[in-house]
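To start, I am sharing the structure in question, which I have written as structure tokens.
Here the complex is missing a single protein chain, while all its other protein chains stay put.
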Amino acid sequence: MENLIALLVAAPLLGAAVLLCGGRRLDAVGHWIGTVLAFVSFAFGVILFADLLGKDAEHRTLMQHLFSWVPVEGFQADVTFRLDQLSMTFVLLITGVGSLIHLYSVGYMEHDERRRRFFGYLNLFLAAMLLLVVADNYLLLYVGWEGVGLASYLLIGFWQHKPSAATAAKKAFLVNRVGDMGLSIAIMLMFTTFGTFAFGPVLDGVGDTSEGKLTAIGLMLLLAACGKSAQVPLQSWLGDAMEGPTPVSALIHAATMVTAGVYLIVRSGAIFNAAPDAQLAVTVVGAVTLLFGAIVGCAKDDIKKALAGSTMSQIGYMILAAGLGPIGYVFAIMHLVTHGFFKAGLFLGAGSVMHGMNDEVDMRKYGGLRKYMPVTFITFGLGYLAIIGFPGLSGFFSKDKIIEAAFAKGGTEGWILGGAALLGAAITAFYMTRVMLMTFFGEERWRNQPTRSPEAPSAEPVAEHHGEHAEPHPHESPKVMTIPMILLAVGSVFGGAFFSIGDRFLHWLEPVTGHSEGDSPVSAATVTGATMVCLIIGVGIAYAMYGRRPVPAVAPRGSLLTRAARRDLLQDDFNHVVLVRGGEHLTRSLVYVDHTLVDGVVNGTAASVGGLSGRMRRLQNGFARSYAVSMFGGAAVLVAATLLMRAV
Amino acid sequence: MTAQLAAYSTSTGEAFQFWVLGTVAVIGALATVFMKKAVHSALSLAGTMIILAVFYLANGAYFLGIVQVVVYTGAIMMLFLFVVMLVGVTAADSLKETIKGQRWLALLCGLGFGILLLGGIGNASLNDFNGLGQANGNGNVEGLAALIFTKYVFAFEITGALLITAAVGAMVLTHRERTERAKTQRELSEQRVREGKYVPPLPAPGVYARHNAVDIAGLLPDGTPSDLTVSKTLRDRGQIRDVSSEALNDLRALEQRSEERLERTEIEPATFKREEASQ
């Protein structure tokens, strides 16, 4: 049974190899190869899951040693897979959602002539992500970590003929490098501290290590998580990453890859448990990001960017929960899974809308679409209800637990974190309602509009089939796209309840992550009530602003905060001023130092040697008689020395 | 004079001879260094060597004294003179120093070295002279032969080999191997015709009656001397004699003399120039 783990990873890897190396003769069937292999991987996942369920809770860990990767004395890196409950959860999410999105992409990318390549990249991503979650040591995890970064880069820049996409891909790659650097430093620190990378020895050895070192490792891991999961301060790439095709946004930048940071922190829970300072940093990052993302999400008119802000915010919730320690680990993962469902569903819905609207992304040019694309409307609506935490749907269960856990942290921190989480819930309700209202309700603003907005110069091949300024004809997407949306909507509706009733998810994951009940100053019922109040307030404000009044087709100037939020709360400006300018100044000063000091020393040495040689050269005038004088003088000195020695 | 005394001093005759000849030897050495012409240097050196031969004799080295005269003064110095003749006996060297500071450094070194040597000899206790009376008992040549052919026989053989090697080396150095077959006269003439120059034989030197010699350039029809007429060796040495104006000078002298005889006094053109022709 253990051998299936390798096959799990191998299936999409094989797909990537075949599709990327196969050439044009696979163009006709390439997308189906990729999709089938994704489903095969999912099937392996299900088989393994059934096997794990058949064991008792304490023995639900499968290990597979594939081969020794770097067998060096004192440095042992193995390719070993570890499938426990945590990995299993991720495997099912990745392969399940991944397979559905593969299926969806078959329809979405139908008119793209480079569809085969797209599926190759998707499979590559699946393989790397699976490797990331089933790795048994940090070094192998790092391989997967870089692999998903590569796949993300390739897919964001998939339409590389668009300069904006190419730039966004580069930006994502560069920002991710900062986080990757954190992970590599953390791994080096682990090696010097524990002498190994394997999860078991590292996490068991935490007790014998000083807190300072653990804090350092924890902070480096947090940096890595920030990069991959788009958390403040490395959040700036996620919004631009929406330049990629929508299925990519759904799979990589909503459901799976961006949650790798949460996985890393939960997996390294033992380290964070022993380093309270690092843990506090994690919660702060989570709380700040959840508000940051939510505010950005409120101001964006681009439907995908609004959803990207939402993603950032929801991952902020997860990071916050993960930072709470054993109180929150399980809920972080639970929210991660439910978020995977509903956010993927929302993105696919957004993609479906764009598909019907000639790739228009500006929500101000939508409106009243519920009549034209009913399936999309219903699935999107269910995802919407799930994310805002409508009672009974999955978001309600998972988010509510996180808010409870934040309060349960106790003390002032608990109040602040809980308050932030509650505020986030209200803002979530506001911006999601705004998206919903602007897209599916209200007047049909897309009539008599040129389809292409200047800020979205879409060049998707799909658009080539429509006229340049043709009025869009909203229509429902084909079945191959709606079926995944329906399945994800089902997950969004029932996932939370299924996990939470009888604490199934808690019992499933507890052996790996541990769990403790905090002492909450407020009762669970109070928190739920407060969440409901926030929800109603958020929805109400949004309805008042966008439901009762007509939405202007051109965005009003808005308040200072709105304008800042439209510019992603000035994150790029901040980066430009601090990093780019600062870097330039640093570089210039270093160049100056290099030119004056380093070059000065080097050139000075050379010049002095050269000058000395020039003077010495005059001794070598080529005249035999001069040399004879030297010889004779030397002989005289020798005679003098001899006489002197005899005299002494 | 007892043997004891002989160890410390020499006879008056030898002392006289030393002081006179020694002075001459030093003068000869200085002349060797400071004479401008190499021939003079060589002759001065030969004189110094002969004096040294006398000193060898006085020191009981009869064989060496003769060898010094025969080999050094007779053979080696003649070799020197031969080379001096080959290189050019008339050329006088300039004693002006061209390397900056060389002369002062040389004098400083020489002076310092000399003082050190003299001081060293003066400090050594060299008063115990045994004399060669016993060593030369069976004759100086026999004594030397006994040493050379017993104790120093190996060195003697090696020096013999060295001499032969040196002779061969000198031959190799001065001998020039022909790397190609010498051209026949026919080939040379064909080559001249092909190249189109000097097709006829080169003009002969010494066309003027009074100076019909190989070192005089023949005159062209316009009166200018042509270097082509003189052999290449003389041209390279710069030993061509220019007689282009001598005919005119002779003519002028003849005219002057005849006028003196005839006691004419009218003024003739003072000079008769052929500069236009030589331009």
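Note that the chains take the letters A and B in the order they are written out, and that residue 1 is the start of every chain.
Please note the rule applied: a contact is a pair of C-beta atoms (placed from the backbone, for glycine too) under 8 Å apart; a residue touches a chain by one contact, two chains touch by 3 or more.
In this section, contacts and distances are computed from a predicted model.
Peer 1: Would you mind picking the UniProt name of the chain not drawn here, from "Sulfur carrier protein ThiS", "Fe-S cluster assembly ATPase SufC", "Phosphate transport system permease protein PstA" or "NADH-quinone oxidoreductase subunit K"?
Peer 2: In UniProt, the chain that is not shown appears as "NADH-quinone oxidoreductase subunit K".
Peer 1: Per the definition of touch given earlier, which of B:V20, B:L107, B:L188 or B:A253 contacts the omitted chain?
Peer 2: Residue touching the absent chain, from the options given: B:L107.
Peer 1: Of B:V26, B:V193 or B:L228, which one is in contact with the hidden chain?
Peer 2: B:V26
Peer 1: For the full complex, which residue in A:W32, A:F441 or A:F632 touches the chain that was left out?
Peer 2: In the full complex, the listed residue that touches the missing chain is A:F632.
Peer 1: Spell out, residue by residue, where the missing chain touches chain B.
Peer 2: 8-10, 14-15, 18-19, 22, 25-26, 29-30, 32-33, 38, 41-42, 45, 48-49, 52, 55-56, 59-61, 63-64, 67-68, 71-72, 75-76, 79-80, 83-84, 86-87, 93, 97-99, 102-103, 105-107, 109-111, 113-114, 117-118, 121, 126-132, 134-136, 140, 143-144, 147-148, 151-152, 155-156, 159, 162-163, 165-167, 169-171, 173-174, 236
Peer 1: Need a quick check: the contact residues on chain A for the chain that isn't drawn.
Peer 2: These residues touch the chain not displayed: 617, 620-625, 628-629, 632.
Everything that follows uses one rule, which is that only the chains that are shown with their structure count from here on.
Peer 1: Considering only the defined contacts, which chain B positions touch chain A in the complex?
Peer 2: The contact residues of chain B facing chain A are 99, 102, 105-106, 109-110, 112-113, 116-117, 119-120, 123.
Peer 1: Along chain A, where are the residues that touch chain B in the complex?
Peer 2: By the definition above, chain A touches chain B via 621, 623, 625-626, 629, 632-633, 635-636, 639-640, 643.
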